[in-house]
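Structure first, then comments.
As you look at this complex, bear in mind that one protein chain is not there, while each of the others sits in place.
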Amino acid sequence: MSPRLRLALLGAALAGLLPGAVAVIRRLPEFGATIAAYGERINAIVPAERHVANMVSAINFDLRGLDTLGEEFMLLAAITGTVVLLRGRRGENTTDRAMRLPGRAILPRSEAVVLACRLAGPLLMMFGLYVVLHATVTPGGGFQGGVILASGTLLAYVGEGYAGWRDVIRSHWLDAMEGGGALLFALCGLAPMLTGAAFMQNVLPFGTFRDLFSGGLMLIENAGVALAVCGGFTQLFLEFLEETREAAGPEEPGEESA
Amino acid sequence: MTNALLSALPTAILVPLPVAVPLVVCAILLATAHLLPGRLPDILATLTALTVGILCALIASRAGDGAVTYWFGGWEPRDGVALGIGFSVDAASGWIGAFIGLLYALAFVFAWGFFGRTHGHFHILMLLFLAAMIGFCFTRDLFNLFVWFEVMSVAAFALTAYHLEESALAGALNFTVINSLAGFLMLGGIGLLYARAETLDFAGIAAAVANAGRDPVVAGGFCLVAAALMIKAAAVPFQFWLADAHAVAPSPVSVIFSGAMVSLGVFGLAKLTAVVFAGSAQVQDALPTLLTGLGALSAVLGGWMALLQRHLKRLLAFSTISHAGIMLTGIGALSAGGTGGALVYVVGHGMVKGGLFMIAGILLATRASIDEIALRGLGRGIGPAGAAMAVAGLLLAGLPVGLLDQGSRLLHGALEGTHPYAFVANLTGAALTGAAVLRATGRIFLGLGEDPGDEAGAPSEEEREKADRPLWLMLGPCCILLLLDVIVPPAWVEALAPDAINAFAHGTLTGGMEEGPLWAAWCPVGAAIALAAYALFRHKLPRAIVRPVRATQSLPARGLEALHSGLIGDYVAWLAVGLALIAGALALA
């Protein structure tokens, strides 16, 4: 199809959908008037039943923990896929051979950048840990905190350069973190079954409301997610940054490489 | 002793295991990826898939004429309102899960040594894919369904591009973009249904849908969710991504794609229409037209396109579109026979199509080509594969033996009286796809057909797959699949089906399960053999017969090829058209 014909087809289809969309929007609940019974009920019963203040974490790790388990393994699938498709495990020995665009000047790294990264790096890591640990009391959680922790490692790249960054980051450790975190989460599902409870039933003591140690099993699941997300996202950064290095040899397509 | 041990296992423990076990094995494989010796991932993955299959079969056999319900986290419904996520496994869902586990186990055996140097990453992706499929079959929560739908998609995207050739990358890109859009549409639909039902549990939504009457929000939610599932099921006009993706994925992955993933779109649609939307008169009125119409179109178009291909895996991919269309027409019949036939067809088709993709993989590995014309006569050294392919072709056309035939006979019985055009389309689709496979068999394994001369070079990229695998290891799983399709006792399925469908659809589907007439089974077989013979012996026929045939079918064939342009922009435009078609059918109902 020519681009013009394609857009005409799309436009006709969207125009055909317009009356339907208008009808749906007119009949949707009025914005901001009320919330669904399901959410209302969770807000009403969970603080007393699970001693946690953050309802979103309670849903993610307890009421609808299975969704989060699926989500965690979705991330694992994406990162495994990235490693497979970028034919990972390169670049560990070729840290000095960056690809250069011809004609672009190579500026030395400014000392201000190095200083800023060295100062901000540990602070960012602290903040990430804080967000992870306060999953059940404040708007935090393993996923959000894990991403912050992973971006903290990127500051090491900005401040110390690729070689310095690769010295501290080891791909095998990341695999272990990612797989271990996901395993911890999955085992949090299976372990309660040994006591005769349901999959992922919160069998641990719930702790005190508004306390760091509240929510029982949620805390362990949260730690698993944080570990897996931090390892996974760092692995992702690693794979993409390896693309900035020149390959040691010509890449073989197909099944012979990887 | 094993029996005693198995019967001691309470059903309540079994339900989460088919999902949890592969996930745990994945995590262990990843955490220890660099430590594992060569063959261990192969062995672990095969055993895991077998375990999943056995667990699913156990649950299915215990479900009886009801369903096993399981609430995760111990969040049982209170005052009839679901708080957590539940699995609800009826016999039909359980047996389909068991079939999926078996298909994966055989695909792992087929792929033995294929992905030797990926540190088990291939196995991790495949096991995640497996867990997601089982979760998709078992869940009774709409958002949980979406989560497994997405896990399935993400694992599939990564597996498709594995070969990293231009075709593989472009196919994976089209697959990713279209199926991601499917995910977004589904989530939008879930949002609309949640706005009306205020719950995510199937039973709760079904009650709210039944109370809502003619409600644009419910219709909109159905439109979006159904579009997402029909994209997965590759119904016309959402079918474009499938041929690009299935043709380029590594063969063991194509086995899963065509054998299970596409059918799961149909399965999901069958479940949602029967369980969640049974109470909406508007949706139920729109369904027969919509599903038999689009299904019949897919059946014929897919079959025709299959007949036009010379790339063997692309040929099989188009035949999958055709057969998914046939399944859709069964759901559109809105009867116990139609849906039951579609579900039996899912399993039978999965076995036959899985076997066919394995044969394509064998040709890629041992003959280093996938082009039908380049392969002419080259299959002579691997006769057993040729015999298997011929049998599979005949089964695909509807040879009246085995599970696939039982499914299509049930579909014929359900459609013959009520939707004659869909019935004819089913026969046509079966005949065309069977003819395409039989023609390829004749050309490759018997060296029939015109000598191609300098046309022998394939117009697509050079392809080959890892060659140093023993033939019997690849042929074995293929023969097991075909054998299973043939030997499953029809009486057992017949006895199981009525109760299973009743439990699957929560009693919303009526009608008996009559089988279609025997002539309807033999007709497409005869037509397929005749068509294949015409294609292979055309050069010996008088020109007066050949020329008009060629003249009439050349132009529409080129038009069809031009439609399947491989350009993502075109596919997105067609996706919007499909969405508008569904919305239109709902508006007119």
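Letters A and B mark the chains as written, and numbering starts fresh at 1 in each.
By definition in this document, a residue touches a chain if its C-beta (ideal position, glycine included) is under 8 Å from a C-beta of that chain, and two chains touch if they have at least 3 such contacts.
In this section, contacts and distances are computed from a predicted model.
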{"item": "Protein name, per the UniProt record, of whichever chain is missing from view (\"Multicomponent Na+:H+ antiporter subunit C\", \"acetate--CoA ligase\", \"Sarcosine oxidase subunit delta\" or \"Formylglycine-generating enzyme required for sulfatase activity\")", "value": "\"Multicomponent Na+:H+ antiporter subunit C\""}
{"item": "Omitted chain - touching chains that are shown", "value": "A, B"}
{"item": "Touch with the omitted chain, as defined above, among B:Ala247, B:Leu269, B:Leu343 or B:Ala528", "value": "B:Ala247"}
{"item": "Touch criterion as defined above, residue of B:Leu36, B:Val81 or B:Ala195 at the omitted chain", "value": "B:Ala195"}
{"item": "Chain A residues touching the omitted chain (full complex)", "value": "3, 6-7, 10, 14, 21, 24-26, 28-36, 38-40, 42-44, 47-48, 53-56, 58-60, 64, 67-68, 71, 74-75, 77-79, 81-82, 85-86, 137-139, 143, 210, 236, 239-240, 243, 251"}
{"item": "Missing-chain contacts mapped onto chain B", "value": "143, 147, 150, 154, 157-158, 161, 164-167, 169-174, 176-177, 180-181, 183-184, 187-188, 190-192, 194-195, 200, 244, 247-248, 307-311, 314-315, 372-373, 439-440, 449-450, 452-453, 455, 457-462, 535, 550, 553-554, 557, 561, 566-570, 572-573, 575-576"}
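Here, only the chains that are shown with their structure count from here on.
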{"item": "Euclidean distance of C-alpha centroids - chain A vs chain B, Å", "value": "31"}
{"item": "Touching residues (chain side chain A, partner chain B) in the complex", "value": "1, 3, 6-7, 9-10, 12-14, 16-17, 19-21, 23-24, 26-29, 36-38, 41-42, 62-67, 69-71, 73-74, 76-78, 80-85, 87, 172, 175-176, 178-180, 182-183, 186-187, 189-190, 193, 197-202, 253-258"}
{"item": "Residue ranges of chain B in contact with chain A within the complex", "value": "13, 16, 20, 23-24, 26-34, 70-75, 81, 83-85, 114-115, 117-118, 121-122, 124-125, 128-129, 131-132, 135, 143-144, 147-148, 150-151, 154-155, 157-159, 161-165, 192, 194-195, 198-200, 215-217, 219-220, 223, 250, 464-466, 565, 567, 569-570, 572-574, 576-577, 579-580, 583-584, 586-587"}
